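Pasting a structure here, questions to come.
Missing here is one protein chain; the remaining ones are kept as they sit in the complex.
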Amino acid sequence: MQNDDATNPAMLWVLDGEALWGRRTGAADKACADCHQGMQGVAARYPALHSEKLVNLDQRINLCRTEQQKAPALQLESRELLALSAYIGRQSRGLPIDIAESEQAKPFLDSGRAAFNRRQGQLNLSCTQCHVGLAGNKLAGNPIPQAHPTGYPIYRLEWQGLGSLQRRLRNCMIGVRAEPYAYGSPEFVELEYYLMWRARGMKLETPAVRP
Amino acid sequence: MARAIIQVPARAKRGDILELRALIGHVMETGFRRTESGALVPRDIIRQLVCTYNGIEVFRADFHPAIAANPLISFTTVATESGKMEFRWTGDNDFSATESAPITVE
Partner (left out) sequence: MITRREFVVLACATASCAAPGALHATPAAVDEAIRAITGGTPARRGRVKLDAPALIENGNSVVLGVSVESPMTQADHVKAIHVFAPMNPLPNMVSVYLGPRSGRAQFSTRVRVADTQTLVALAQMSDGSFWSDQVSVVVTIAACLEELK
């Protein structure tokens, strides 16, 4: 389903993203396509530092909107933003995840790693316990994966739609009865950063389809 | 308008059996789900897909809430002549969408 563009439902979002990419918007009356050519490889490098702040791809798109297009930021998890990140992500399909390591980014990486290893929620579970210790086993009939975010945004059958890595992480946090971080919060971006760093070298599959 | 992706071979030989696919973005809200506060989410589904080949109906499907969100359906038709293959979806809340593709038959 995932590799056949005629049956991958996430392609509906990719086409929306392509249309948005070429549409002029904001006070600057600029389209993404006016400044950017191809976006090959870009999604494989996010989250990344942007003037000393760690941002994910969605936040980077919004920075372009507010700073360059002079348009309001898109709501995180909105159809438009998911469409744009799916369209950009699709252009890196098959490329290895390439997260840069740097002294500057190290505190973010450490903080993301700490979050991955920290027990939380009423079930008092850390990400590691399931996604490293029990990876390959089953939870209620579903395989427990190794938590490599290689295909986001993904079309999840459970959601019956497209969603970001943060939405998926919220699901896990609710699952262990923890209070999920807010969308776009530094904690989430750091965890995202650590997960992408942990999956470095793996090929991007965006937009993936998952149960 | 809803986004749709159709797959129709661009060229075919007369008499070939063609495999056609039609994917469309739609929530297919069943009318059986409830929100956290208990309110019923009203039904909103695509009811029908009609495929016409140069204006003549060659396939029709009636959808019920059991069809998954973002409906995909694949089926076959015999290549008879060059022309246009048109897909038309209709549903609740006056939903209507059309997508077409040309085909050359040798």
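Read from first to last, the chains carry the letters A and B; within each, the first residue is number 1.
Simple rule for what comes next: a contact is a pair of C-beta atoms (placed from the backbone, for glycine too) under 8 Å apart; a residue touches a chain by one contact, two chains touch by 3 or more.
If you're wondering where the values come from, they're calculated on a predicted model, not measured in any experiment.
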item	value
Touch list for chain A against the chain that is not drawn	1, 139-142, 157-160, 170-172, 174-175, 211
Chain B residues touching the omitted chain (full complex)	17-18, 30, 32-36, 38, 41, 53, 56, 58-69, 71-78, 80
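The rule is simple: only the chains that are shown with their structure count from here on.
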item	value
Intercentroid distance (Cα basis), chain B paired with chain A, Å	31
Residues of chain A that touch chain B when the two form their complex	5-7, 9, 11-12, 15-16, 160-161
Complex contact set, residues of chain B against chain A	3-5, 7, 21, 23-25, 27-28, 68-70, 72, 74
